[in-house]
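Only a single protein chain was left out; the remaining protein chains are all shown in position.
When the chains are written out, they are named A and B in that same order, and each has its own residue count from 1.
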Amino acid sequence: MWAYIVRRCAVGLALLLALTLVTFALFFASPVDPARFACGKNCSEQQRDQARKALGYDKPVYEQWGNFVKGVVVGRDFPADPELRAAAPEVVTHCEAPCLGYSHLNARTVNELVKDAAPVSISLAVVALVMWLIGGVLFGILAAVTKGSFMDRGIVGLTLVAYAFPTFFIAVFFLKYLAVKWQVMPYPAYTSIEEGGIAAWMLNLLMPSFTLALVFMAGYVRMTRAFVLESMTEDYIRTARAKGLQGRKVLFKHGLRAALTPLVTMVGLDFAALLAGAIITESVFAYPGLGLLTVQASAAYDLPTIIGVVILAGSFVILANIIVDISYAFIDPRVRLG
Amino acid sequence: MGIKLRRSVAASAAAVLGLSLMAACGGDGTTDEGPESETSTAGGTLKVLQHFPYEASDPQRIYYGVQLAWYRRLIYRGLLAFPMSEDPEEATTPVPDLATDTGTSSEEGRVWSFTLKDGVKWEDGTDITCEDVQYGTSRVFANDLITGGPNYTLSYIDVEDYPGPYKATPAQQQAFEEAVSCDGKTITFRFNKPWADFPQAIAGMMMTDPYKESFDEGAKSQWKVLSNGPYKVEGGVWEKNKGATLVRNPEYDPATDDPETLRLALPDQIDYQIDPSETSGELFNDRLITDAPDVQNAITTARVVPSQFAQLEGPVLDRYLNVESPYTQYLTPNFNRLKDVKVRQALAVALDLDGYVKALGGDKAAAPAESIVNPSVSGYQPNPAFDGDNSGDPEAAKALLEEAGVEMPYPIKLAYPASPTADKAMAVIKEGWDAAGFDVTLEGQGDTYYDVISRPDDDFDVSWAGWGADWPSMMTVLPPLFDSRPNFSPTTCGQDYGCYESDEFESLVDQAANSATVEEQTSFLQEADVVLGEEVAYIPLDTSKFNWLWGSKITGFTTTAASSSYPEIGLIGVTE
């Protein structure tokens, strides 16, 4: 098992490395000159070169990538221009390993940006996860056990509605009506637990998390329903009934155990993807998480931040995959890691 | 684009939701003039609802018009400033702020001197010195660290190869300090060419604002604020996506200032609340429309969008203002393709500007423009080529095309940044032109619009564009947009999107640039605009109008040319 985990992590690291390379390549394939973007108009060619040097964009792509990787391993100093660092030590920012880079746009290291933004995205994702898991699984089971009934049709119909409306629409609807027009909910603004305590944190998360959870919930209702219905036709369910087990025990012990196992994979991957920031939800609710960070960085061609977030997102997904695989070894006795 | 304007969300969220009850057309009693100044009282807390994040709070890195205007009133005083006057002429004429007068020029505008007032202080209690102004000016040259701000001074200040104060060798620094020199409290700027409108340039922008060297950490100073105005930022740091709380700066002495003209500073506290979401602007105004308790003491940077116009009725109108903005939109004919002036004239003559403005949302959203120069720029006059009827005359246009002897229908590709409103408005233009004998294809473009239309080899016949002057001088309108020399390079026509090139125009620009006085400069540029009109280098479209709402506890709400038609924060107070 340990050998397996080590091997998977090694593959994951290689994947991440490739990911950074691809991101670098994609960025430099774009026609926009980041130095021109940073320097603004009235910048002469020579002044633009000065900006390019400070940003480190004067070096060839592979060298920039090499410096990036080096920064991850041992840390780095910014700005990238060594003469500038030597001449004016007060402007130097040290970025500890694992250094994800330095955002010129925000004049902060990507590590700091991520450290500020990650709790927001994680809060959103965790609360949304709890909502959609509880809602999705409960309603999914309810629909499955009442298959064909009014209840079942109602639930399935509602999931279609939830699917049909884009997240953007739902978010704006909530804001416009619940928060502004009817004022049944406070206008949400992210409040950390240190700032406002658990209650304020939670209250402010309700609307954005629910928005985020809704479309997932719809998916999980349908998946749970399908998985439960499928598992309830399995031979071992017939065996359980033939033993004389009570109906609910058949459903909850034998049926759900098998039906919910595939959900572990989905939950792991969906949650990991969300950790890297829910772009639409964070943008509409102005939650300063990784999604909003990404949007702002993309608009300003802030490569280091984009790469930092890409790596973080990649690590989350890779890590989630490993965790899901390992947890299967505990959930499903037939699975052996090797 | 010139001075930065935050573009409103193209497809308003309400339109997406289909919530707007009706398209609002036509005005009712709402007028352009602001409310009579109510009795303004000091004290209370003003809330500023901002729908976009700033890019920096370092004075030398600020380029947003509203941010420059507001910071000037609140935290960063400059050598000069624009007065808080509703009279555009007055509001675009600089007055002394940190300096004792509006400066002395010599050598035909090549040398400018200013003397600092006594008793002006930073929030840490230290005096603002001439060296601080010198240092602030030098920072703009550090293109590697101090980026994003306006940097006109780079091409004027008489120094070569100066990399900014961080990296400069002693010799380079010495050369700069000769070009921008201090003698006691007097600072002298030496330029390599005349700069007649330098006072206007520095009254609004912060290229020559003082900066305290010991406070400077290069790029790390991006969000640090060392105030010298009536307020200071609590904690000293502006939070990009959250904002800041501004409290009274005890080191600020109104006696060194002219509060009636430059900053009343009425509220005791100002809470900036930034919500950088796509929909926040519209939602701020939704809240202001209902006058929700938490926004009664609020103003906002977000303008009312056309889909909300229908809700502007009844008591809401007491808290509503519709004003012309400093932003003008225009069409540029592509001179590489439309070489016959009669064809370009036909386009101008056939343009249904009234219909176009109606499609933009009516007279609340825009006003027909008669020059590319915005009315808030000093020296504005309607361009005779575009004077008069705005409903378009297809017959006259057809006659022009026949005169030109071109085959009809004459194909035209019209490029513009696509959005639901723009699609609708451009369709009106197409209709008028088609009726005149053109065959118009609309080419809605995406995010990289300005890069696309800058290309000399693009196959668009006409492109849409917009402009706001960096300071209220025609020098910041005509040369940046139509002088081929700073714009052209092998790969791009720069901001001269139509690739227009004219010796007559450029010689007038040179004469204007070399003028020693603003008056002389203005008359050359007015002449230059006439040349542009005769050659149809542009066709003016509209001047955007801004629609403002504020909470019921706000007093003194108005807009001025000095505030870029945004709320004039220096006059605003709150009642309890």
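Basically, a contact is a pair of C-beta atoms (placed from the backbone, for glycine too) under 8 Å apart; a residue touches a chain by one contact, two chains touch by 3 or more.
Convention: contacts and distances are computed from a predicted model.
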#### Entry: Among "PadR family transcriptional regulator", "Sulfite reductase, dissimilatory-type subunit alpha", "NADH-quinone oxidoreductase" or "Peptide ABC transporter ATP-binding protein", UniProt-listed name of the chain not shown
"Peptide ABC transporter ATP-binding protein"
### Partners of the unshown chain among those that are drawn
A
#### Entry: Hidden partner chain, touching residue among A:Ala54, A:Ala240, A:Leu274 or A:Ile306
A:Ala240
### Message
Out of A:Arg52, A:Arg76, A:Lys176 or A:His254, which residue would touch the omitted chain in the full complex?
### Response
A:His254
#### Entry: Those residues of chain A which, in the complete complex, touch the missing chain
234-236, 238-247, 254, 257-258, 261, 331-334
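Operating definition for what follows: only the chains that are shown with their structure count from here on.
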### Task
Express in whole angstrom the distance between the two chain centres, defined as the mean CA positions of chain A and chain B.
38
### Query
Contact residues on chain A for chain B in the complex?
31-32, 38-44, 46-48, 50-51, 53-55, 79, 81, 83-84, 87-88, 90-91, 93, 104-107, 168-169, 171-173, 175-176, 179-181, 183, 187, 189, 283-286, 288, 292, 296
#### Entry: chain B residues within the chain A interface of the complex
13-14, 16-17, 19, 53, 55, 63, 141, 143-145, 147-152, 154-155, 161, 163, 165-168, 216-223, 240-242, 274-280, 283, 286-287, 290, 292, 294, 448, 451
